[in-house]
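Only one protein chain is missing; all other protein chains are in place.
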Amino acid sequence: MKYFLLGVLALLSVLYIVAKATAPAKAIGDKIPLVWTTDPNPERVPQVDAFNKMFPDCHLSIDPDNSGVMKVVVQSSANMGPDIIGQVTVGGSYETYNDAGILWDVTEEAKKMGFGPDTLPAEIADLVMLPVLTEAGTVEKRQFVYPCNVYHKYIIYNKNLFDQYNVPYPSQDLTWEEYLDLAKRLTIYGESKEIPKVFGGMGITADEVIWGKGGAFLNESGTRCTLDSKEAIEAMVFVHSLYHKHQVEPTPAVKAGVTLQGGWGGNINWLGQGKLGMLWGARWMLVQLRRFNLEQEKAKAEWIRNNPDAEQYEGPEVLRLGACLVPRFKDAKRYNGYGARSAGINKMGKNREKALNFLQYLASKEYSDLINLGADSKPGNKDYISIEQFRHPDFQGEDEVHQVAIDAIPYSRRRRSSMFVPSPVIERHFAKVKDKIISSAQLSPEDIAGLMKDATATINLEIARNIKRNPKARKAYDALRKQGAEAISIKLEDM
Amino acid sequence: MIKLWEGKREKLNFFTAVAFLLPNMVGFLCFTAGPVLLSLYMSFTNWSLKPSVELQWVGLRNYVDLFGDKDFWFYLYNTFYFMIGIPFAVAGSLFLANLLVDSMYLRNNKLRVSLAVLTLVVGFVTCTFLFASGRKDLSLILGVFYIGAASGVFWGSVSYRTMLYVPSFASGVATIILWQQVFNPYHGLANNLLGSFLDMVGIEASLPVWLQSTQNMLGFLPLPKNFSSGGFGLGAREAIMIMGFWMGIGGNNMIMYIASIASIPQSYYEAADIDGANSVAKFFHITVPSVAPTTFFIAIMSTIGGLQGGFQFAKIMTNGGPAGTTTTLAYYIYTAGFEELKLGYASAVAWALFTIVFALTLVNWKYGNRRMEAA
Partner (left out) sequence: MSKNWTQTVEWRAFLTVLKFFLITLISAVMFLPFIWMICTAFKSAGEVEGAHFWPKFFHPENLKIVLRMIPDPFTKQYLNLHLARWIFNSIFIASFVTTLQVLTSSLAAYAFSRIQWKGRDKVFVLYLATMMIPGMVLTIPQYQVMVALNLVNTYEGLIIPAAFSAFGTFMLRQFLLGIPLSYDEAAEIDGASHLQIYLDVILPLAKPGIITLVIFTFLGNYRNLLWPLIMVKDAHLRTVPIGLLTFQGQYGTQTELLMGATLICITPLIIMFIILQKRLVRGISLGGGVKG
């Protein structure tokens, strides 16, 4: 036993030496190291290479992180955070990182170095800005991030399927009536009476419906949750009818009848395989759809090779895509959601000045070209958003999808954020309501109103508590009130 | 005189104990004790990761908030719900361990080889036939069975233990993707089995939709409205419990029981043999009492693990949904602490949880120690 233990220790020492010896020497010389936390997927490799080529005095490397904000928050609590924080999502972790005091205010630098909000399309310039309390006691919007890519929500549809079932393509000024009609006509049942073999449409999000009906998640200044408004409730009643009365949106149970892969992978595959007519999504779906295109072109070439005498191609059709904007309500404005995966700079980073180069790089042509070519949604910089730049030499016939990605920009809208309640809190309570609406067909409009009111009251209580308990939040609230903001729903004195 | 002698001995014992404890305690004090005490302190403050919030002693405010937090009670209920399955999993582990502790070799070497070869040949013929007739999946599944049987006959329990323990290796995302497929309501393995069983006994019932359903086995209870009970049935919670059962039964607990049964002196069994006890009696009268310390350990670790569990599933598989039914306190601590940055509140939740675990452990301790003494 004793000798065994000694043997083990000797072996471990050898392993230790091997581990140390094979650790690559930091071959970056006197270059300035920059660390970027992001998802480590293969697309990042050329992006890093291009940056290092563009700024030869820096050495950028990736630190993998798929764990939400935890890693960066813990590291930053000891001033050990990365230089560049990727995976910053507007309407989610952006507020969290900023609340945690991790992000560096780059408003002035951005103006000088050419990555300010003016480089973004005007409709979404607000994307990079967050309200903060200034020293002077007013609330101002400041910039902390620059988008890595921007998506707008719109509908991509499978033209083959519309042709096969003689359904007209959706119009460019789509209304909900038209959408319901098309989706119902394209929902085809086969042997099973429960699960369609072809779905008309999929991927509706409640946000667009709420905005379309004139509702909102928060009021403009973020002092009140407004999900209990007449409009928001009406919108959620409509969402309920989409699932249960009209059945144009499959409930998870029905959807699971076809597949159960998490995320968007499933739906996109169905669109590619001709099981789904219209899919709410964005340009990034091309990443996956192009794989289908490749496979189908290959199959076609093979068919032609095997049937040299055939006069025309009779094999499985190659996917043809169309695209249109999301529907609007009659006599009402159209809104489509948008969002961005962004990157910000660690305030405490040693090389934060150099890290500015990275945000500058995100606005550059080199980076934008990579995003465009990979169809990883759109780059942030408006100079590089055009059909010509979106096109990929190997994939033809995508122009419509490219075009609508640009057409959607004027209808941009996203959830407002509040200085007084973290976005994840709103999402958690809203998701609970949404799950109940989706899972129970029997809910009456009164039930839905009740659920929405309960959720709103909880969120509003959270807002009031924050203002009551945190003197800085109180200060910001008072400043906002002076700037004309609406009062919170609970009297502070009553708490 | 005698007293002094006793004191000396105790003194010696004490310092010996300290010496034995030292290597572990250095690290323990450094990496665990400090942070634990800090988190206790922080649960009485408004500790937030927001630099705008100045650290303040707030007394019992976090705990008062906690009592009024409807979500806390809901998630506590969820956490307990998931623990219902634990005793069954532990009993299953003990059962398997008892079967697998012996090497299970057939005594006759020739018989062993010929039986294994025979199984393989029969299996090969059956599976080839099935494969050729197009039932590839059935052939594959039966193939696994035959190969398992052959290697079980040949290698004995070593082979079975490996087959049972392998699920524990394949943890993480791969397992979770796998189980999402198993619980697919329309073509997942779970509903295929359930459906054919219902057909067999002739019951007409709609099959559960598992991970998308808020139904649960206790859905008939008159629970508060915010508990999102979707009525009686099989839902997301049951799906996760079954998954936990799969990962738990052949996993660490089984190995621990095997090790524990292996240490029972053989003489106990020999004495029982002389008394003419059958194997069931030997199991209940020798094995079960002898492994009591291990059972005690497993009971405590399962309580701790159960009450702190559910984080990974919630984070990767369900996001805590549908309608919060799979959110456990561990996941709530994560969201409160790292998404909403309220670490003081998260610490209070953690310490409320601690109180429950600790109380349960003390009960266990009393009961477990009594049983050990009886053994």
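By letter and in written order, the chains are A and B; residue numbering begins at 1 in each of them.
The criterion applied here is as follows: a residue touches a chain if its C-beta (ideal position, glycine included) is under 8 Å from a C-beta of that chain, and two chains touch if they have at least 3 such contacts.
It should be emphasised that the depicted structure is a prediction, and the values quoted were computed from it without experimental measurement.
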Here the chain that is not shown touches A, B
From the listed residues A:15, A:310, A:441 or A:487, report the one that touches the chain absent from this view.
-> A:15
Would you indicate which residue among B:66, B:90, B:153 or B:241 is in contact with the undisplayed chain?
-> B:153
Missing-chain contacts mapped onto chain A = 1-2, 5, 8-9, 12, 15-16, 18-20, 22-24, 35, 39-46, 61-67, 70-71, 74-75, 77-80, 82, 259-266, 269, 272-273, 284-285, 287-288, 290-292, 294-295, 341
Those residues of chain B which, in the complete complex, touch the missing chain | 10, 13-14, 16-18, 20-21, 23-28, 30-36, 38-39, 42, 96, 99-104, 106, 136-137, 140-141, 144-145, 148-149, 152-153, 157-158, 160-175, 177-179, 181-182, 184, 187-189, 246, 249-250, 252, 255-256, 258-266, 278, 290-291, 293-294, 296-297, 300-301, 304, 307-308, 311, 329-330, 333-334, 337-338, 343, 346-347, 350-351, 353-354, 357-358, 361, 365, 372
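By our rule, only the chains that are shown with their structure count from here on.
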Whole-angstrom distance, CA centroid of chain A to CA centroid of chain B, is 36
In their shared complex, chain A is touched by residues of chain B numbered 46, 49-54, 70, 177, 180-181, 183-188, 209-214, 226, 228, 230, 317, 319-324, 334-335, 338-341
Spell out the part of chain A that touches chain B in their complex, as residue ranges.
-> 68-70, 73, 77, 96, 99-101, 195, 251-253, 256-262, 422, 424-425, 428, 431-432, 435-436, 438-440, 454, 458, 469-473
